[in-house]
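Every protein chain of the complex appears in place save one, which is left out.
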């Protein structure tokens, strides 16, 4: 049978506040256990929550960025369940009245097509602590540092129809929250976590099939792989006439399979009700409008501008604007080079290659945008050619200094003096008279292939410093005789 | 309004309260009598009446995003039944 896959995503983005959602305890990854907690984060008797202003501002910003209705009155509710890393026995979240209501995002795929993904809602909630399962006398250790850390849970409509689209959507959300500066987007540290809801239905059928939820998939690559394996698993069951059980599953990247999480509460009943320790959050239109004016240029807007202002292709513009750091790097470098195509090619080519090899984020590139721009400028002004530039860039990467220092120190400056080049070519033609004869006797299309030999000889003789742009026309002319 | 023993067991499980057979019988009786008392509400027409969850109907105040709490781990762990290496210990959680 021909199956259609239906995907909806729940993304938890940890907001980059200084202090917690409901307490003045600090937030930080990797601190000693239980050293970043306040009374309310531990659920101590009589401790009370007070809501963080900055978390509210960040949530409203996000709402604007996804074209959403802002909840002018939002209400915190308690989600009640017992778990050792949930100290109060309930999670403070939002249910009927979230801070961000319906919105949407237009997602561009690699093939250039665009699809609209609806956003159902985004709500504020507190994170739980962590259970550490290393062996402590056969017991589990509880670290509550993460307890009450602010999360924005972004829930999509089941509008996504492929793994690729799901990844594109998550990347888009990732770039929006990092552009806004409301989340550091670090998936490895759990600052952004993703739950994927998947179901299959026969193509053409209206109603949805039974879905499963894959919890906590923590990289773009795993999201794609998890979806593929889950689609396969569900399709196998359905093809055999079986039924899908609605359940929560876990993706195991090592085995590349999903498996059922049986221990997670049989038939949960969360008994949501408005949290009586917190009051409705009521916004004024003025506040909401004011935040809108503070929104930075968003990825889609930036991509459009890159196309119109710098005449970049849609693909290049989308890649360069996918992260705020990359876009900023590109723009800073190009301010020096003033050749967007050249800069774009180098950012997406050589720079990205070295970053990937070193597994570095662009923000941590050993060559900053200014130094990078200065290097490209030397290509543009013909001081060095592209090939030499790659070598120079490698040396800059290794910390050997600026482009100009390296060019100077290694004597890599291109020979652009036409007289010197003519002399060099004459020497080569004299030394290779047989080849010159052959060339002159050949058909013009054969000549095109044969000229490479002479170019190679010139480059060899000049130790790569001859500017090919100058060599080629002179060589062609002199070969003609 | 009366509830059956199965309901009692289900509620006790949600509330994480261990229940003996005897307790369950007793609860079935006492919960039913409370629920009967509470049933009176159903006779009142509350159509169009907004639920009231805070008597003053105030709105939430906002806290400045500042770190005001230091590390007080030793004090906070002092009341715990079992700790090790700065962690609260509980019987093994099986994921």
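Letters A and B name the chains as they come in the text, with residue numbers starting at 1 for each one.
The rule is short, and it goes like this: contacts are C-beta pairs under 8 Å (C-beta built on N, C-alpha and C of every residue); 3 or more make two chains touch, one makes a residue touch a chain.
The rule is simple: contacts and distances are computed from a predicted model.
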item: The complex's invisible chain, by UniProt name, from "Carboxypeptidase regulatory-like domain-containing protein", "Spermidine/putrescine import ATP-binding protein PotA", "Glutamyl-tRNA(Gln) amidotransferase subunit A" or "ABC transporter permease subunit"; value: "Glutamyl-tRNA(Gln) amidotransferase subunit A"
item: Hidden-chain contact residue, picked from the options A:28, A:276, A:296 or A:366; value: A:276
item: In chain B, positions touching the absent partner; value: 3, 7-8, 11-19, 27, 30-31, 33-35, 37-42, 44, 46, 49-56, 58, 60-61, 63, 72, 75-76, 78-82, 88, 90-93
item: Contact footprint on chain A, counting only the chain that is left out; value: 39, 42-51, 78, 80, 82, 84, 87-90, 142, 269, 271-273, 276-279
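Convention: only the chains that are shown with their structure count from here on.
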item: Centroid distance [mean C-alpha coordinates] between chain B and chain A, Å; value: 41
item: Chain B residues touching chain A - in the complex, by the definition given at the top; value: 14, 16, 53-54, 58-69, 71-73, 76-77, 82, 84-95
item: Chain A residues touching chain B - in the complex, by the definition given at the top; value: 17-19, 23-26, 32-39, 42, 44, 50-56, 76, 82, 84, 131-133, 136-144, 250, 261, 263, 269, 271, 274, 276, 278-282
